[in-house]
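Handing you this structure, nothing more for now.
Showing subunit A:
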Amino acid sequence: MMQEIPLTHILFVSTALFFIGMYGLFTRRNLITMLMSIELMLNSVNINFVAFNKYLFPDNLEGLFFTLFIITIAAAEAAVAIAIIINLYRSHHSIDVEDATEMKY
Partner candidate 1 sequence: MMNLTLLILIPLLTAVLILLAKGLQQIRVIGLTGAFAQLGLTGWLLKSFLAERAAGNNATYLFESNQTWFKALNINYHIGIDGIALAMILLTSVIVVAGILVSWSMDKLSKEYFFLLVLLSMGAYGFFISLDLFTLFFFLEVAVIPKFLLIGIWGSGDRTKSAMKLALMLMAGSALVMVGLFGIYYNIQSFDIVQITQQGIPVGVQKFFFPFAFLGFGVFAALFPFHTWVPDGHASAPTAASMFLAGISMKLGGYGCLRIAALMPDAAHTYSWIIILLATIAIIYGAFATMMQTDLKYINAYSSISHCGFVILGIGMMNKTSINGAVIQMVSHGLMTALFFAAIGMIYSRTHTRIVAQLGGLLKAMPFISTVFVIAGLCSLGLPGFSGFVAEMTVFMGSWQNPDGAYRLATVLSGASIVVTAVYILRATGRAIMGPISAEHALLADASWNEKLAAVLLIAGILLIGLAPFLINHLIMPSTDAIMVQMSKVIVAK
Partner candidate 2 sequence: MNISSILFYAISALILGAGVLAVTSVKIFRAAIWLLFSLIGIAALYFWMQVEFIAAIQIVVYVGGIVVLIIFSIFLTQNSGKEMNSPTMGKKIFSAMAALFGIAFVGNLIAQYEGFAYPSAKPFDPNVAEIGTQMLSTTSHGFILPFEVVSMLLLAAMVGCIVIAMRPKNDTENISLNNNETK
């Protein structure tokens, strides 16, 4: 049934999502929202993997497993990131990325 939707359409969606996430990363000044943007990017990649696996290489489940591991690592990454953000908030009393630019040049 889903064959009517070509693979490319799914890929377009994921690509769009990826760059939406990237846009968020570029523009959001709040660290947590930046993190959220990154999650969007990772999710778009997940879609890619699943779609490739399903459409092109159904012989084994490599793409699917990759997705699983990405999700796991994303969780770990998010956890560490949030811990760091919280710590940053303690010292800076702000989680605006523009406030954490002490080191430059």
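The criterion applied here is as follows: a contact is a pair of C-beta atoms (placed from the backbone, for glycine too) under 8 Å apart; a residue touches a chain by one contact, two chains touch by 3 or more; residues count from 1.
Inclusion criterion for the candidates: all candidates are chains of the complex that A comes from, given by their letters.
For clarity, every value in this text was computed on a predicted model and none was experimentally measured.
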Exercise. Spot the contact partner of subunit A in this complex among 1 or 2.
Key: 2
Quiz item: In the complex of these two chains, what residues of subunit A are touching candidate 2?
Solution: 1-13, 15-24, 26-30, 32-33, 35-37, 39-40, 43, 46-47, 50-51, 53-62, 64-65, 67-69, 71-80, 82-87, 89-90, 95-96, 98
